[in-house]
Every structure is written in structure tokens, then in C-alpha cells.
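See below for the structure under consideration.
Other chains dropped; remaining ones untouched in position.
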Amino acid sequence: DTFKKEDWVLVASVINTTNPYMISNIEGAKAMSAKLGIPLEIVNSNNSSQTEISSILAVLASGKKPIMFVNTVASSDAPTIVDAVGKAGGFVTIWWNKPADYHPVDVGNHFVAFQKHPGVSSGRCGAKAIGDALGGKGGVVMLPGVQDSTTSQTRVAGFEAEIKENYPGIKILDSRPSNWDPQLGAKNARDLIVKFGSDINGVWAADDGMQIGAMQAFENASLLDKVKFASDGLYPTTLADIKSGRGKNAIVGETFHRGYMASSVGLYTAYLAATGQMDPSKQPLEKRESLFKLSCVTPENYKDYLKYDEADAPAKFVEQLEKVGPWAAEPMPLSGGGAEVMPK
Amino acid sequence: MQLVLPKEWKGPAALIASIVVLAIVFTFLNPRFGSVENFRNILFQVAVPLIIIVGTTFVIQLGSIDLSVQGVMGAAGMAWILLSANTRLETDYGIWAWFIAIGIGVALGLLAGALHSLVKVPSFVVTLGTWYIGLGIGIILYGDDMLPSLKSNVLMAWPTKLTLGLPNAFWLALVILAAGALLSRFTHFGRGVLAIGNSETIARNTGMPVNLMKIIAFTLAGGLSALAGILATMQLGAGSPDLGSGQLFTVIPAAVIGGTALNGGEGGIMRSAVGVLLLIILNNGLVLAGVNPSYQSGVFGAILIAAIVAVARPDRGILKIAK
Amino acid sequence: MIMAPSTVLKLKKISRAFGHVSAVKSISLEIKRGEVIGLVGENGAGKSTLLKILAGVEQPDSGTMEINGKLVTFRSPNDAVRAGVGVVHQEQSLFTNLTVAENLDTRNAGRIGVKNWARINSECTAALKKIGVNLDPTARVSDLSFVDRQMVEIARAVAIDPNTTGTPLIILDEPTAVLEQNETDVLEREIRNLKEIASVIFVSHRLDEIMRICDRVVVMRSGKIVSDKKTTEVTKEDLFRDMAGGVSQTAHALRKRWPAGAKPAVEVRELASKGKFKNISFTARPGEIVALVGSNASGREAVARAIFGAETYDSGTIEVKSKPVSRWSIRKAVQAGLAYLPAERKVEGMIAGLSATRNIALVYQGDGSSGPFLNLSKLAAVAQSWFNRLDVRPNTISRPLINFSGGNQQKVVLAKWLNSPHTDVLLLDHPLRGLDVGAAQTVNAQIIKTCESGAAVIIIPDTIEEALEMADEILVMRDGEVSARHDMRTKNNLTVQDILADMV
């Protein structure tokens, strides 16, 4: 049977609409929808698996077959969603979170792919940056995200591993999960400042949201210029801080990836499966369970990435996708596959 | 019947009316809203809150409140999956998994009920405490190990499987609901709860086992939250300490919308159930109507208020007091 | 200044119906300056409803109201207050969590601005002095005894804004029902003083009071005024007749006293509770009625509540059916066959929101109950039979209790306890409070019946006469101690005066 656009709908499900990364997810989906000329449905999970699943089920009930990108609230949501999509005759790509033992290849073609940026290398980026900035000596505190999120767990693992392997002089003082919440990041930072005072030389956060809170806390304690920060996501705000060298270049390391890239890659992969241009079951493992390149950003090289934040960047990226396909687009080509290997 | 509970049936009329109105509007905005799939999908979703609300209603009828729902769900859900055939552990205690998981809920409910009624501490704080404790148990069980998923496809498929055209999850909820309604209308416990909510002093003066009844109510609520946790875990096919998130602010508003006054002595399980239906349909409809996500919360809030105003209208006298 | 018109209140064809019950039927009434009107009638006659209309609590369905010559319509109690109408409602209406002074401060009710505590407190002291009670204006009402609260209510009604134009109208709905002799005297004196500045409407079921205090007596029956005469022109008997509708009062037979049954149902020895009562000892046997008389705050109620397990006691023993009790609680008491009718009906006796049926079924469901289950139609039947026995009006068991008149509420609350067949001990605190004379006898008859069927009755009567009529033994209490005992089986020539002597 041939692919008829009017039978299909693009669906992008995001965790909330109050976080720059999620906003960017939506941007990408919009660009993709414009490109493919297929209408788009956005699902806002409001940070609740319950809302996420019920909303997605509702969209599926809306008749058209879904080409879906889901940024899952919790790993455990994936199977339910994938099942539902399958029943609706659609195709879905899951980003970031899924049960470790739940594999597209075992499930079937409708679970086109699971995709993410390797959390471990994100953690390692941060660890390297801080370790070098501190000259291999000093104490750091960690602000993981939601405790039971795979994303957070892998990034933490990466950070700890890198420190353990290459920076024996660095001591991890404490670790306070801050639920991706800037407020909580700030609060925990304040408490940690009291607890360790000037023993803190570096702060690593699992994402920029929490880092933004933490930096404010250190600034208020007028410690900002004595401490080095590294995190993940290079939010526009963070970028601005790097540009301006806030706090004697307090930010020493970041990773670059953009929400719009994730969503458009995800949607495009599902689209290829939907149109039959790509038969998932015939793909190699790394194209079903993909790890995409994550670039380490430093105050030196951040300029290379400015272009990806220009207004037309999502559109440009989608163009590129159409030419080179979902697995070879700059700056996030495929970097590996299968389950992410946790360092021991 | 009538003689004993004349009010019981007034409110729901207005409620059901406003549900119908919503349904019509939504179907108009998107015909698919009325589709069989969506109907089943809604039934599938109401199952969990419906189970919870039976306990919630008893507790609220006492004039107390139970915040622990989500914590208990997390604890019970994690316990259950780790004791059933799952991908993390080799264990499979079969039926015992159920007993233990529900046992956790019962225990937490018992704790809350006992402290509340015997030590006379406000239920709001005690159950907030048991909420955190439940969450804590869930998190500890979760550890930082991989997330456990169900092995048995039978279990995973059960909730969605259709019996007589309706998903099993919904049938389960229906049974609990019916049992709850009977308990509420035809037992000393059920009537006693209302009497206590109406005037605890008098209830005591007439020698009612007030404390016992309170404890029963909270224990029941705990057990049902646990059951809901298990069902939710089945629906997901995987365990998570915060799989209850969002439930508290579904069931309590639902009960209130259903006319179960938070200061006790009012309302009924069936009415609360209709309240749940209203909220879920509202959510589902907004999505189907394709409301821009940035506007969703706003619109949801507005409609919620509109709905409650509509529902409140019928029984509103000069002397009526809304808390 | 212009002399206020001589007619303070003028009602023309006022009517008010609740559903099919018409509580007040086209009532017309005039009250002159300084007049004290006695308003009497059977329970449910419509007195309170009429007064609620005057107080702006209820709105009349039809008819007109003139106050001090001006046509008025009260949309809210506030309007009434402004027009100079002060009310003591039949059921207490104080903020228990606020201070006495604040409760008296009706003048500022409409305000939200800054509060002048000094002035409010001093005004309160003055108002209280005016009616001859001294309470701490800054005391929290919840800490006051029931009677003190009643005095506060009266003070509030009397303390209506002196600078309202025209003559104020004070409405007292059964203010004495809860008062003891000596307080009633205070009130009577106060009402006489009031004549100087105000007109008064006074509701009571105690006709001798009415005869003493009032200039005019208005009798209501089933919502209509059936007679309106100068006090000097009527006798109690006339009033009885008008109230009951022709039937003149039957002097009821004194109950035949039983030889005391062997085993005590309740035996109290050396009971003491700090600040409330000390060394209380007495026994109540099946078929026996023991009356506790005394001025208020004499500790009677505290004793009763202690026996019922509703209050803790410090020392002494309570034996129920010759078994000493330990860790006594209401629940245990009820299981042991004790029943308690509290004086504060509204607070402790009835669940106003629930139907009469549900209230009656609270304690004992009879065959309306099997195991944990209820049989609702049977319950209704039980309730119905009690409605008939106690002649509760209106005879509709499904109504919320709140919608019954004060007296009829009392009947229902009583039925709740009489209903239980295994009630071996009846503790009754002011059982006849708010009952009209006829109803009082119906209820007394039921109490005696229960007693004769083998229950021991401990009663805190409303009046000393009542004690003399009913009791086998009278314990007089003063300041928490028993100041005298009278075995009525031997002495039956005892008089009210004798008892009063023991009380003071």
C-alpha cells in the first residue's frame, strides 16, 4: 500500500512546556511538520506520566495514524506508549528514557527506534572540564536530576567514572538529586555551600536548569568566581554566561545538543519507517537503538555552535536531515548503538 | 433509601448534565472524541482513580483527608513488581506479591488512621508523612539498579484486554466501586462514617466506635491505593516509585466536584466517581480538541471552574455554606 | 427631639410556610412602647419562626412589618439589628472561639477596619453589669459554662445600640429554659428595667414566669394567634386551654413509688473531680429515679458526665451493676447500658443535618439491623412508632432534624435513647428543656415507663417541682458537694422552699 499523507499525523510528546529543551523539541517538530507537509499534534505531559499516557492515547484515538516522537517522562512509560502506537498502526521513536531491557528489535517495526545522546559521555565531558580546570585537585559537588531517571543515572555514572579513572585528586563531596528543578538546584546548592563552604571547588549538574539555580546560589554567597561549573545542554542562558565570562569564566564545560535536533531526527526516523523507505527490521542494531554524538563544549570552542541557535536553524537542520538521513546529520551523527555501556 | 439519604441523588444530575455538555462540545470539536476507541481509552484511564476514590471518599466523609495516595501507590507498585516475575530479580511470589504489596498499603493506612484517631493529630499532616514514607519505600526498592519490567505478557495485557467490550481494568474498578457503594449505604460502618463527619461529638456520645471506624476508613484507603498502584504498574508493564504522580489532584477534586464536602458528612462514592469521569474526560477532550499545549493548563483551569460553578448551582441556598 | 411613636411594632397578616408546613399563618400583632409581651404556645406552634421573621433570619412570604411607624423589610439580620431589634435565639449563637467582648460587639458587625479593643472591652463590661453578671470580657466563650454563655446572649440582645432612633425591640426566645431559679430572677429584674427603654417579646413554656413578667400574653396555636389578653385578665388555666386547643389541663397523677429493687444499677462512691465536684456518693436502683438538683455550676452535670464516661474523674469509684468500672469511656458506658441526654442538645445531642430517622437509629437499630447491615425500611418503622408515641410534630420522620421546632427536636433526641431496650441507666440533663407543658407530660410519662420497665433514672431536672413530682430520692448539690438528701418515699411533704434552702 502506498503512503498517503492525509492518513497520517505527526505527534511530538514533551515532558512539559516550561523548560527550554522541551520548547526546542517542539520547534524541531514544527519544522519537520512544515517540511513534510503533515499536520502536527503536540502532547504536553505536564511532568506527569499519567497525563502523558492519557494524552497520547487520546491523540491516537483521533483516527489518523501517528508518526511519533516521545520524550518520555519516565522510563516506565515507554512500553505502554509503544503498544498503543502499534495498535493504532503508527510508528514511534522514543527519546532519552526506556526500560533498559526493552528493545525495539524485540518489539517490532512500530517501535522504530530508541535514540539518545550518551549520558555517560555527557558526564565525562563535565568531569574532564572540571578536572582540568581545577588542575586535578579539589572537591566537587554533584546535582543529579530526577533520581530514578536513566538519563540522570547514566550522566552521573559517566561523571563519577571519569573522575575515578583520570582525576584521582578530585574528591566528590556530596550528591543531591535536584529533579531538573532550578529552584531545588539553588536550594541544594545553598545547603551544600553551608555544609562544605570553600571546600567546594567545582559543581557539576546533570542539566543546565539546575546549574542556573546553583550558579545563582554561589553568586549570592559571592563564591561564583572561586568555583568552576560544568553541566549538560548549553542552554541559551548558559551560552550567554560563557560569552560574558560570568564569574571569572565560572562555566568550564558543557555539552551541546538541541531539542529540535532530537525531535526532528526522531520524527524523521519514524517517518522513513511509515513511508516504507526504511524497513526497521532490516536495520543494524545501532539504527534501532542509537547513540548520537554529543559534543563537549568549552569556553574555547563554543563559537562553533552559535550557528545552531539562529532563528532558521531548525529549518536548516531539517533540510540537512532530508539529504543525509537521520543518522549522519551534523553536529549529531550516529556515534554508537545498543544499550549504553555503564562504566564499572 | 430515599428516606435515609434524600440528598444523595440531587447533585449527580447536574454533574452528569455538565459531562454530557462537555462530551457534546468535544465531539463537535473532534468527532473522534465519540469513537469507541476513545470511549475504551477513557474507561482504561478512569480505572486507577476510580479505585483510589472509594477510599478517598470514606476518608473525606469523615471530614479528614488522605494525601498519601501517590506515596502508597509507589511503594506498593514497586513491591509488587519486584515480587512478581520481573526483569530485575529472579523472584516470583505469584499471589503473595499481591498480599505483600497491598499489605504495605494497609500498613501505611493503619499507621495514619491510628495516629490520627488515637493520638488526635490532623490527618493532613499524618498522611503527608505517610506519603513521604511510601515514596521513600518506593525509592529504596528502586535503588539505582535498572528499572524492573513485568515478564509475564499475560499480566501486562490483562488491564487492556476487553471483557464484554470493556477493558478489564475498568471492570476491576467497577467491582471495587460497587463494593464501596454497598459498604457505604448498608453497613453501620458506612453510615457511621457519615455520622462522624457530621458531628464527631455526638457520634461519640452515642457510643459509636469512632476511632475504630476512622482507622478502618484510613486502612481501607491505604489498601485501595496499593491496589491502584498494582493496577497502574500492570498498565505500564514496568515499576516506578512515582507512577502515582498526578493522582492526588485527580481524586480529591473529583470527590469535591462530586459533592463530597471536605468538612465531612456529605457526598457519596458514586458521586465522586462521576467527578473522576468529568476530570478525565475534560483532560482527554482538550487533547483531542488539539488545544495548543501552551494554553492547555489555562483552558483546563477555566473549564474546571465553569464546570464546578454549573454543578454547584442546584443546591445553593442563602444558608448553604461552601468551605 | 421628637417623641418616638407609641407603637413600636406592627405586624399585618404575616405568613411563612416551609414547604407544605405553614409555620406562621397571617399573623397581625401590635406592641406599644415599654410593653412586655409573653408569647406562648405548644411546641411547633410557630413562635420561633415568627421571631426569626422579626429578627430578619427568615423572610415572610406575605404581610407587612412596621417598626416605630416605619414600614420595614428585613433582608438580613443586619437590617433588623440596625432597626433596633435585639434577639436571643432559642439555640445559642455565639462564636465560641472569640472573646465575650467580641460576641457582644454587634454594633461593629458591619465593619472590617481597625478594632478598638479598649472600647469594646469596656462597653462589654458595662453591658454585662447592666444585666448583673460579671464575666471577664476577654474570656474565650468556649471556656464558659453553658449558662454563662446564655447570659452573654441576653446581654448581647439587650445591648442594642442606644442611639438607634425610636424604641428598641428585645426578643427573648425561651431564654429561661436553660436557667436556674436564681438566674431567672436576674433576668426578670432585667426585663423590668428594660421596660423603661424598650419593648420586649418573651417566649417561655413556664407559665408562672409569663404571668409574673409580662403585661400581655399572646397565645399561638398551629401558626395562628388564638388569644391576646392583658396578663391581669387571664389565668394559667385559660392559657393552657388556648394553647392546647380547648382541652383543659389534666392534673396528672403522681407516679406510684416503687420499693427499691435489690441490686443497684449504678453505685457512686466518694467520686471527686478537681474544681468540679467532690465526695459524691449515691446509688440508683432499677425502677428508681434519683434527681440531682442545685444551682448551676453546682457540679451536677459534671457528675452525670463522669458517670457516663464523658469526663474523667480524679478519685472515687463508679460501680455499674455491682461491677466497678475501670478506664471508663463513653463507649464502655453505652455498652454497659447507660444512656445520656445532654443539656446542650444542639451541641451534643442531635445531628442536625440528618433525618429524624437517622438520629433515632443512632444508638439502637432494633430489628432494623442484622449483623453489620442495616434494613432501612425497618429503621423508618421504628422511628415512626416513636414519632407517634411522643407526638412529634410535624409527623414526618424523613425531615432533617434542623427543620423541627426546638421542643420537637428535644423529643427526637430523647427517643434516640428511650429507643434502646437494653438501656438500664438513663442519665437525663434537663430533659424537659424547651418542652411545652403538654409535651413535658408526654415525655415524663415515657421516662416513667422506661423506669418502671426496670431502668434506673438519674435526672437533672429543669425545675424543683419536677424533682418533687418524679424523684424517689433528691440529692441537692452546692458548689460541687451534696448539701442535702431527701428520700421521697418517706418524706412527701417536702416543698420547693425547703429545697431552695439547701441550695443556697
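First chain written, first letter: the chains are A, B and C, and each begins at residue 1.
In this section, a residue touches a chain if its C-beta (ideal position, glycine included) is under 8 Å from a C-beta of that chain, and two chains touch if they have at least 3 such contacts.
In this text the structure is predicted, and so the values were computed from the model without any measurement.
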Copy-number formula (whole complex, one representative of each chain type shown): A x1, B x2, C x1
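We take it that only the chains that are shown with their structure count from here on.
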Centre-of-Cα separation between chain C and chain A, whole angstrom: 73
Distance from the mean Cα position of chain C to that of chain B, given in whole angstrom: 45
Chain B residues within the chain C interface of the complex: 1-4, 6, 186-189, 191, 194-195, 198-199, 201-209, 265
Chain C residues touching chain B - in the complex, by the definition given at the top: 310, 330-331, 333-335, 340, 342, 347-355, 357-358, 362-363, 365, 369, 372-374, 376, 379-380, 397-398, 416
Contact set on chain A toward chain B in their complex: 14, 17, 26, 41-44, 46-51, 53-55, 57-63, 74-80, 83, 99-102, 147-148, 150, 153
